[in-house]
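Removed from the display is one protein chain of the complex; every other protein chain stays in position.
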Amino acid sequence: MDQFHLFPPQASSTAYGVDTLFFVLTLISLFFIAVVFLPILFFCIKYRRGSSADRSNPSNGSNAVEVGWTTLPMLMGLALFSWGAVDYFRLERRPGNAIDVEVVGKQWMWKVQHAEGKREINELHVPINRTVALTMISQDVIHSFFVPAFRVKQDVVPGKYTSEWFKPTRTGEYHIFCSQYCGTQHARMIGRVVVMQPQAYENWLKTGEQTESIVRAGERLFHDRGCSGCHAVNSQFHAPLLQGLYRNPVPLANGTVVTADDQYLRDSILQPAKQITAGYDNIMPSFSGHLSEQEIMQLIAYVKAIGQQEPPPR
Amino acid sequence: MISATEIDIQTGGEFARPNYLSEHSVRSWLLTTDHKRIGILYLFTILFFFAIASVAAALMRIELLYPTGGLMTSETYNKLFTIHGTLMVWFFLIPSIPAVLGNFVLPMMLGARDVAFPKLNLTSWYLFVLGGAFATWSLIRGGVDTGWTFYTPYSTTYANSHVISMAAGVFVAGFATIITGINFIVTTHKMRAPGLTWFRLPLFVWSLYATSLMMVLATPVLAMTLGLISLERIWGVGIFDPNLGGDPILFQHMFWFYSHPAVYIMILPGMGVVSELIACFSRKRVYGYGWVACASMAIAILGFLVWGHHMFVSSQSVYAGMIFSALSFLVAVPSGVKVFNWTATLRKGSIHFATPMLYALGFIGLFVIGGLTGLFLATLSVDVHVHDTYFIIAHFHYIMVGGMVTGFMGGLHYWWPKITGRLYPELWGKLAALATFLGFNLTFFPLFVLGYLGQPRRYHVYPPEFQVFHVLSTAGASILGVGYVMPLIYFIWSAKHGRVAGPNPWRATGLEWQTSSPPPTHNFKVTPVVTSDPYNYSPEKDADLDLASI
Partner (left out) sequence: MNTTSNMSVGFVAEQFDDFQQQRGAAQFGMWIFLATEVLFFGGLFLAYTVFRSLYPGDFVAASHHTVVAIGGINTAILLFSSTLMALAVRAAELRNQKQLIRLLVGTAFFGIIFMILKGVEYYKDWNDHLVPVLNFEWHQPNPGHAQIFFWLYFAMTGLHAIHVTVGICIMLVFAVIARTGKFTSGHFTPIEIAGLYWHFVDIVWIFLFPLLYLAGHR
């Protein structure tokens, strides 16, 4: 981690693609630099004041030439745009079958929780050659989760889940930086990613005190905070059942239909009146201020888990 | 053209009196409505803020010599980069070429006696000073630590510094900018000399016109945005606070809707100056004049459509990101057209390496690097990596300092004989131009490497492996500093002791050179009549021309 480099280590599947495009851009830049600087140098010498160069019939412009050097860079630009856009699109789409890790940013630390329940601060242990997907949220200002060795970065925004994924390809330790200015100790909101061999990772998960998994913690909260009092088959209150809900369409009272994703679940817990499910009354109290960001994530993880189940008959 | 062109500038002699500088009382300066005097008032004011912001930059560069910092606390460093950013952007760069050189030469280039609304022009300066006073007040009370970008919810809810007075300063200075913009647009439309058709306008006028359009249409959005931030700090209704149902990303959209056009406000005038310099010192008509003029307008229009490229990792929609990326590549095209045309202008010219020309060539070099690295940032997947790192710091300093400040220095040297009636010492001028070019590259080129390595911006402590690049940069900054102090000294010296320049030391063709130096209060004794295209130089005839000062 602490050695001098001219180029950052390539430690993820994304890094190769980004670096390739970076080199292509560098070559194109060098080409344009040559195209501009060499003629300037040549003209400056040849047509310096007092030289005997031929200055007769100077051209004041030609539309053909102008159209040429307008069109060519434009086409080149569109090609570069497409290349970058394709890679970006891939980077922005969260792949399935990933190791889920939940990250909460706050002034000035990163709080990480693995699906198995293991927690860490300013560190992230991951196995090599497995896709890792982070679900991130901030509990105060905007931060940004940046791992230069993986060439990934995503702002971590309050009130809104963002995600970021990577597939480490090389073991070792790499920097985590907060790259969005977040206040006094912004420069110290740093950490490290530790990429491990799968076996070492499994062993690491088992070290330390035993914790319950995120889903288990969510289930416990679901009962302790009284969610199960209403969202259950035999409840006396008329509330939507949550089995089979996740990632499925939900018809709303105002006639629109939304997909029950993480953001929808979060909003439903904190601002229940915002999106009322069709056929139900607006009776749920807001849990805003009563749950920490990590607890909300645990609840959502539980709803996600029961989302795989068939909805029970009423 | 009128006969003033025929005045033999080689003979020199005493300069014309009375001129716009003849009156000396403080009152005559503070109540002046003369666009030339207002330009000079602006010059002194922006130099004051440039000095403060440069000291902040110097302190930051010294702090960054060591990975562990140690010279100052995090809080001090955060305030320093905020001072540096806000003052440089709003109190130096944006008014630099337009309000100083533009105010001074635009009416003369048009053959007008003054701008359309001289009293508003003076009002603009007073508003600028008032805004500056608010900003200074905010610094005296302890400064601001939000960065010049004022991102919410940090600036609205979490920052414990003097955000409101700084926002008020920028708000008020914004109206000074708007007034300047209105004045330039109306003056260009309504007050051109007889025969001065749109496509006979100097390219500097075209670039100021494009700049003014952006000033007039973008600045009010910034004013509203800063107003909303201040009201949020006072009342906390929460329109940017997600806990209360607000949206922090809305702020970014509003801020960059202004601030991206502002980037072009900070480069287009420099491009305009360079077009003048290249033509004059290669004694040649600008190649593809119409294309260069239209490129300014294209940049002004496209400049309004690319703000989202500052937000590729902000959680903005993927599709929005793609549109903004494509448009960003498009906006690079007219900038490229300008560079190609400047290059082609040199062909078959008679090139004089006077100080302003050195700055102009330096501008092209630095602007090309700045512009090309902009393509890296417009490329979506690469931007994800380099966003908010030193790569972007290097990129925009190449544009704003390498471009705009170099253009400003070139223009200042070029019009200095017109402003003061005297020539600066040529040898010192060349040395300063060289020092800034070398110092600038040493300061900022290593930051590209550093940025790709992953060094985030706004860090005052950093991993030790990055140190060598910071040391190079600090070393370069000291050379750059020397390059900026030298002109300050010889300009002051030359205003009193320089050689008398005569009306047209560069034998240039613009209307501003067809009156005496320094010009009389109303610029021209007789309103000039224009009968030919601009840049009517003949390189063949001027092949052996010896300009007065070199």
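Residue numbering begins at 1 within each chain, and the chains themselves are lettered A and B in the order written.
Simple rule for what comes next: contacts are C-beta pairs under 8 Å (C-beta built on N, C-alpha and C of every residue); 3 or more make two chains touch, one makes a residue touch a chain.
Predicted model only: the values in this text are computed from it and were never measured.
Asker: Out of A:His5, A:His223, A:His238 or A:Lys274, which is the one that touches the chain we can't see?
Answerer: A:Lys274
Asker: With the full complex in mind, choose from B:Ile239, B:Leu327 or B:Leu547 the residue touching the hidden chain.
Answerer: B:Ile239
Asker: From the listed residues B:Ile182, B:Met311, B:Met409 or B:Leu480, report the one that touches the chain absent from this view.
Answerer: With B:Ile182, B:Met311, B:Met409 or B:Leu480 as choices, the missing chain is touched by B:Ile182.
Asker: Sort through B:Leu21, B:Val115, B:Ala501 or B:Val530 and give me the one touching the missing partner chain.
Answerer: B:Val115
Asker: Can you work out which residue in B:Ala223, B:Ile299 or B:Val384 touches the chain that's missing from view?
Answerer: The missing chain is touched by B:Ala223.
Asker: Can you list where chain A touches the absent chain?
Answerer: Here the touching residues of chain A are 254, 271, 273-274, 282.
Asker: Suppose we count only contacts with the excluded chain; which residues of chain B make the list?
Answerer: 107, 112-118, 178, 181-183, 185-187, 189-191, 216-221, 223-225, 227-228, 231, 235-239, 244-247, 250, 253-254, 522, 527
We adopt the following convention: only the chains that are shown with their structure count from here on.
Asker: Which of the residues in chain A end up touching chain B in this complex?
Answerer: Residues 1-8, 17-18, 21-22, 25, 28-29, 32-33, 36-37, 39-40, 43-44, 47-51, 53-62, 65-66, 69-70, 73-74, 77-78, 80-81, 83-85, 87-89, 91-92, 107, 140-142, 144, 146, 148-149, 151-155, 157-160, 162, 175, 177-188, 271, 288 of chain A touch chain B in their complex.
Asker: If we count contacts the way the header does, which residues on chain B are in touch with chain A in the complex?
Answerer: Residues of chain B touching chain A: 74-75, 77-78, 145-147, 149, 151, 153-154, 157-159, 242-243, 245, 248-249, 282, 284-285, 287-291, 312-315, 318, 321-322, 325-326, 329-330, 332-333, 336-337, 339-341, 343-344, 346-353, 361, 364-365, 368-369, 372-373, 375-376, 378-385, 387-389, 449, 452-454, 456-465, 468, 539-540, 543-545.
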